[in-house]
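All protein chains but one are shown in place.
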Amino acid sequence: MYNFKNDYSEGAHPSILNTLLATNMVQQIGYGEDDYSAQAKTILRNKMSNANAIIYFVSGGTQTNLLVITTLLRSHEAVISAKTGHIYANETGAIEATGHRVITVETQDGKLRPLDIKKVLQDHLLRPHVVKPKMVYISNSTEIGTIYNKEELQELSECCKSEELYLFLDGARLGHALMAENNDLTLSDISALTDVFYIGGTKNGALLGEAIVFNTVKLATDFDYLLKQKGALLAKGRVLGIQFLELFKEDLYFTLAKYANAMAMKIADAIKDKGYSFLTNSTTNQIFPILPKDIIEKLTQKYAFYVWKDIDENTSAIRLITSWATDENKVNELIDDLKKL
Amino acid sequence: MYNFKNDYSEGAHPSILNTLLATNMVQQIGYGEDDYSAQAKTILRNKMSNANAIIYFVSGGTQTNLLVITTLLRSHEAVISAKTGHIYANETGAIEATGHRVITVETQDGKLRPLDIKKVLQDHLLRPHVVKPKMVYISNSTEIGTIYNKEELQELSECCKSEELYLFLDGARLGHALMAENNDLTLSDISALTDVFYIGGTKNGALLGEAIVFNTVKLATDFDYLLKQKGALLAKGRVLGIQFLELFKEDLYFTLAKYANAMAMKIADAIKDKGYSFLTNSTTNQIFPILPKDIIEKLTQKYAFYVWKDIDENTSAIRLITSWATDENKVNELIDDLKKL
Amino acid sequence: MYNFKNDYSEGAHPSILNTLLATNMVQQIGYGEDDYSAQAKTILRNKMSNANAIIYFVSGGTQTNLLVITTLLRSHEAVISAKTGHIYANETGAIEATGHRVITVETQDGKLRPLDIKKVLQDHLLRPHVVKPKMVYISNSTEIGTIYNKEELQELSECCKSEELYLFLDGARLGHALMAENNDLTLSDISALTDVFYIGGTKNGALLGEAIVFNTVKLATDFDYLLKQKGALLAKGRVLGIQFLELFKEDLYFTLAKYANAMAMKIADAIKDKGYSFLTNSTTNQIFPILPKDIIEKLTQKYAFYVWKDIDENTSAIRLITSWATDENKVNELIDDLKKL
Partner (left out) sequence: MYNFKNDYSEGAHPSILNTLLATNMVQQIGYGEDDYSAQAKTILRNKMSNANAIIYFVSGGTQTNLLVITTLLRSHEAVISAKTGHIYANETGAIEATGHRVITVETQDGKLRPLDIKKVLQDHLLRPHVVKPKMVYISNSTEIGTIYNKEELQELSECCKSEELYLFLDGARLGHALMAENNDLTLSDISALTDVFYIGGTKNGALLGEAIVFNTVKLATDFDYLLKQKGALLAKGRVLGIQFLELFKEDLYFTLAKYANAMAMKIADAIKDKGYSFLTNSTTNQIFPILPKDIIEKLTQKYAFYVWKDIDENTSAIRLITSWATDENKVNELIDDLKKL
C-alpha cells in the first residue's frame, strides 16, 4: 500500500537529519536564541528582501494560525476565511477557542477576492451587535491546490489596506505555490503584500517546523511572550533553526517543492489523457481528479488517499498528494494502473 | 565558556538521531497514529504496570501543563501549586491564559504536603465567590532539585482522593527523580498514585517531547480533540514516537538520568568538601550551592549558570545543571577551578 | 415618532415597579438567596410541572446564552444554530469569545429540524480535526417571528437525545410563542422536551431579567460559580426575583405576551388586506411585511422600525415589533396610515 494521502508520511529530507547529527553536541542557548536560528532568519530576510521582517519558528500549522490570529486580534474582532480554509475546516475550532469568530465565505476555487471581503463588511455594520471583521486569512497554495497570482494578491492587499484589515497568508504549502508553473509571485512579493505569513516546513522536507514572518516590526510586539504562553516555544529551538537553515541556505526548499509538484502534474497529465476531469484547477502537489467509483475502489487496494467528495451516483473526486519524498516509481506504477483500468 | 545553565543545551542522544535516520523513509500515518508511537506506548504501559494508561506525546512542558489542566478543570476550578512550581514561576501565565487560577503555596523545599492542601481548601469556602480548588500540581524532581519519597506521595495521593482533587505530577525531570540515590519510587508507583503525570523527554535526551499519561481511561476522554485544537498535535507524530521508543526500549532514559545526577553529585560533593552549604537539599541534576560572590564572579568567566538568589551581602545561591550530555572533563575542570578559588 | 423597532422601548409593567417600591426596605440576603427569588422559583417549577428544575435569574439574553453554552460544553464542542439565531447574528461573537464555534444552518423559517442536525453531524466526522457538535440551540419564537409546534419540538428533542446533543431553547420571546394562536406547546412541554431553556423577561414586561431553567439537576452542577465568575450574579438578586414573582404569580407574563401578539396580528391583518405579503409566516409580536419602498419611506417619517432586507428594486421587508406596552391608538394610527398610502 503506497500513501498518496498526505505530504507528511515520511521523516525529513536526509540532509536535515545529517545536519542535526553533525551539530548535535554543540552547546547552544535555548528557546530560539541559538546561532542556527539566527542564521536561518538572516537568510530568510534576505530571500524576502525585507530587513525588518520579524521571524519566529514554531512546530506546526494550527499552532501558527492560532498564535498569529490571537496575537493580532482583539476579543471582538473576527477573521474572514474561505469555507475551505484550514482554520475553519481542519483545526478543531482552534481559532474560536482563542475567542474569535471565523467568518466563512463560499468559494469555487478556495480563494478570496475583494468582492468577498466587501460583502462580509457590508453584513457587519450593526455595531456593536456583530463582530468586527479585522483580518483576512488566505492560504497559498490553497487547501484545494490552487494558487494566487500576483495581480490577485495585489488587489486583495490593497483592499485590506483600505479597509484596515490585516492580511495573513497561510503558507503551509508556500513552496508548492511558488514553484507552480503558473506562479508569478516571489517570496519578496509575499512579504511586501501581506502583513504576516508563514513558510511551511512540515509539508516540505522538515521533521516539523513553520516560520512565522511578521512583515513589520510593530505587529510582532511582545510575540515572544505569547509564544511561550501558548506552549509553542521549544526549549531546543535549534531543532527548528537548523532545519530552516538547511532548507534555505541553498534553495533546497524550492527544489523539494518543485519535485513534489512535478510528481503531481505527472499523475494529473495521465488522468487528463484518460479523459477525466478535476474538481479544482490545481497546479501544485494536491490534485482532485473525478473518477468512476469502481476505479476508485480498485485503486484503494494499492494506494492510500482520501475520497474527497461525492460528485454523482457514479463518480467521486479523490485527493492525491505528492511530496519531496514521493517515489517516482510508485507514481509510474499508479499511472500504469490507471491506464489499465 | 561551558554551559551549566540548563539541561537542553545540546541536541538529542545520538542513538535517537540514528534511529530517526534509519526509519526516515518508512511511510507512516500522521498525527500520532504511527507504528513507532504505538510501540512506545505499549512499552511505557508495561513499565508503569498500567494496561489502562492512555498516553499522548507532545512537544514541550508548558504545552503539556496547559493541555492537561485545561482538559481536566472546569472554568471555575483552580489548581494548587508550590510557588516555585513551573506553572506559576516559568510559564508566562499559560494556565491563567486557559482561564484557571493557580493558587500558590509557599514552601521550603518545593514540595506540597496534605497540610498545605487543607489550608488552601479552608481558605476557599465562601462559595460561589471564590474559585474551587480541584487539582494539585506537583513536580518530581521539583524545580529546586528535591524529590518526593514514596510515603510523601502516598499521603498526598490519599489527601487528594479524599478531597476529590486531581493529582497531576509534572515529570519534566522524572528520570532524574527516579534515579536519585534517595529515591524509593518507581514508575509504577507514580502511575498508581497520581491521576495524570508526564515523562519529560526534552530534558533527558530527546530533541523534544513529553509523554502525557492519564492513569485512568475516563480522564482522557476526547483529549485528542484538545490536542489538535491547542496546536499540539504534530503531523509527523513519528518524531515523538521514535524518540520515546528509543529512550524506553532498553532503559536509555534511566541510564541518561543517572549519569546527569552523578555529574551533579560529583560537583556537589566537591563543593561540600570546600565547606559551602546549599540552598536546597538536591539529590538530582540541579544543585544550588551558596558561594561567595567573588568566587561566583570568577566562575562566570568560564562557565554559564544562573545566579539564583541573593543570600546576603557576600553570598548568593547559584544554580548548576547537568545532563546526559554533560562532559565529565568539564565537570572535573569546574571542580579543579573550585578547589583553587 | 412612534417606536415599532423593538420590544424594550419602555420601562417595566407598572405592577412590577409598584412591587419593587412596596418591598423596597425589607432586608434580604444578597446574591439570589432572597425570599422573592425563592418564591418565584417555586411558582415557576409548578407552572412547568418539573419539581427538579434548577432556576437562576440573570440580567439579559446574551449573558444567558454565553453562560449556558460555556457551562455545558467542553472546549472542543460546538453549538448548532440557525444562521438567523441570536447567538450567531446579534451577540458580537459572545459564544466564540467563550471558546466555542457556532455551526450555522441556512433555514427558510428560522427553525431547525432533525435533518439539519444530521447533515451537520455528517460533516463533522473527521475526528479530531473538526469540532464536535454537542448542542442544538433554537429560539422560540424565532428571531423572525415563527414558532415551533409540539410535533416539531418532539422530533428535535428525540433527535438530540439519540445523538447525545444538548437541546437549548432561547426563550427571549417565549411568552409570545406560547400565546401565539397556532401554538400547541405548554411551559411543561418545553421543560420536558429540552435540556435547558430560558424564559425572557426583558422583552415581556420586566425592567431586565431572564430565568434560566436547567431541566435536570445534574446539568446545573456548580452553575452558581460560573454565574459569579462571568459577572452575572447581581448583589441585589431581589430585583430579578421580585419581577419574576410579579410576572408569574397570576399569569401576567402570558397576558402581556398575548396583548403584544394581538397588536402585531392586527397590523398584519391590515397589511394582508392591502394585498401585501410577508417575508416569514409570523404569528407572534414580530412581523416582516414586504412593502413598496416609497411606502416604507413615508412610514419612516412617523414610525421607527428596521428595514430588514431588500427584496427587489422596488420592495423591501421591514420589521415591526409590538410589545405589552404598545399603544393600541398608535397601532390604529399606523393601520390608517397604511390604508391611505
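Lettered A, B and C in written order, each chain numbered from 1.
Just so it is clear, a residue touches a chain if its C-beta (ideal position, glycine included) is under 8 Å from a C-beta of that chain, and two chains touch if they have at least 3 such contacts.
Remember, predicted model here, so these are calculated numbers, not experimental data.
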Hidden partner chain, touching residue among B:Asn46, B:Thr92 or B:Thr255 = B:Thr92
Note = Which of C:Leu207, C:Ala257, C:Ile271 or C:Ala317 touches the missing chain? It is C:Leu207
Task = Kindly state which of the options C:Ser37, C:Asn50, C:Gln63 or C:Thr315 is in contact with the chain not pictured.
result = C:Gln63
Inquiry  = Touch as defined at the start, partner being the missing chain; which of B:His100, B:Lys203 or B:Lys258 qualifies?
reply    = B:His100
Remark   = Against the hidden chain, chain C presents residues 2-3, 6, 8-12, 14, 17-18, 20-21, 23-30, 59-67, 91-94, 97, 202-203, 207-208, 225, 228-236, 238-239, 325
Remark   = Logged for chain A, residues touching the omitted partner chain are 70-71, 74-76, 127-129, 131-132, 222, 224-229, 233
Query = Please identify, in ascending order, the residues of chain B that touch the omitted chain?
reply = 75-76, 78, 89-93, 96-102, 126, 128-131
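In this text, only the chains that are shown with their structure count from here on.
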Note = Greatest number of touching C-beta pairs links chains A-B
Request  = Calculate how many whole Å lie between the centre of chain B and the centre of chain C, each centre taken as the average of the chain's C-alpha atoms.
outcome  = 51
Note = Residue numbers in chain C touching two or more further chains are 75-76, 128-129, 131
